[in-house]
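Only one protein chain is missing from this complex, and each of the others stays in its spot.
The block that comes next holds subunit A.
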Amino acid sequence: MSGTRERIEPGQPVVEVEGLGARYGEQTVLEDIDLTIRAGEIHVIMGGSGSGKSTLLRHLLGLNQPVAGQVRLFGQDIARLGEREMLALRRRIGVSFQGGALFSSMTVEDNVAFPLREHTRLDENTIRIMTRMKLEVVNLAGFEDLLPNQLSGGMVKRAALARAIVMDPELLFFDEPSAGLDPVVSAELDELIIRLRDIMKITVVVVTHELESAFKIADRITVLDRGRILMTDTTGAVRATAHTRVQALLQRRPEALQLDAEDYLQRLTRS
């Protein structure tokens, strides 16, 4: 196991991305991505639908192989890790996918207990207590025995979050915490993310296209647009920026976001 689990000091880089490029078949989805995420911060990756946020996340997790560049987590280049080191690394990371990705054949409780059962030798009683504690944290106490298809969208997100944090990760990835949820539930989730960082000292990477939520929770924001990073800065700096395209995104001015004609034609003819 990861006995050499040296704790990362606040402010140290946890995620480092250099010159990352990604493609699905012929279509280039990410280009020239440089990004550093530091320990203890809540870092929001923001961008419109289809800008490549989830794809970037998949690369950070080592689920997709990049065509260019590299990703380092906790200082280790993930492309060079063997299976065993990758396993050790992944135990320090929690992930909540965009669709939740709960195991559909297991109850909520079994889903949350799954990492404990796989990676620890704790007895069932302890596992039960730890599972219920995490369900308590995400406000899902009392729903232990439901199956994922019996949950609402917000409950799925919270159950996925409980599973992501059950091993007390140092780094948490959360894809679209508030997409498709009503404002109250989404505000609850935002609070929850902030609380997690404050209490458990987790580094949190949130992917979202919800501006309000992004500005509320973020320490720093990375703005992603059509596969490129426009800027990475503190919330204040992003809000005050003179960058026209970022401003257009922030003020949701569709006309300014329209693609120029040539680009549009290129897109049409590419497929």
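Basically, contacts are C-beta pairs under 8 Å (C-beta built on N, C-alpha and C of every residue); 3 or more make two chains touch, one makes a residue touch a chain; residues count from 1.
Throughout what follows, contacts and distances are computed from a predicted model.
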Completion exercise
By UniProt, of "ABC transporter permease", "Xanthine dehydrogenase family protein subunit M", "Cell division protein FtsX" or "Nitric oxide reductase subunit C", the chain left out is "ABC transporter permease"
Completion exercise
Considering the complete complex, of A:Ala101, A:Leu122, A:Ile194 or A:Leu211, the missing chain is touched by A:Ala101
Handout entry: Selected from A:Val17, A:Val71, A:Ile93 or A:Leu189 as touching the chain missing from the view
Key = A:Ile93
Exercise for the section: Identify the residue among A:Arg72, A:His119, A:Arg220 or A:Arg239 that touches the chain left out of the display. Expected result: A:His119
Problem - Contacts of subunit A with the absent chain, listed as residue ranges - result: 58, 61, 63, 83, 87, 90-91, 93, 95, 97-99, 101-104, 114-115, 118-119, 163
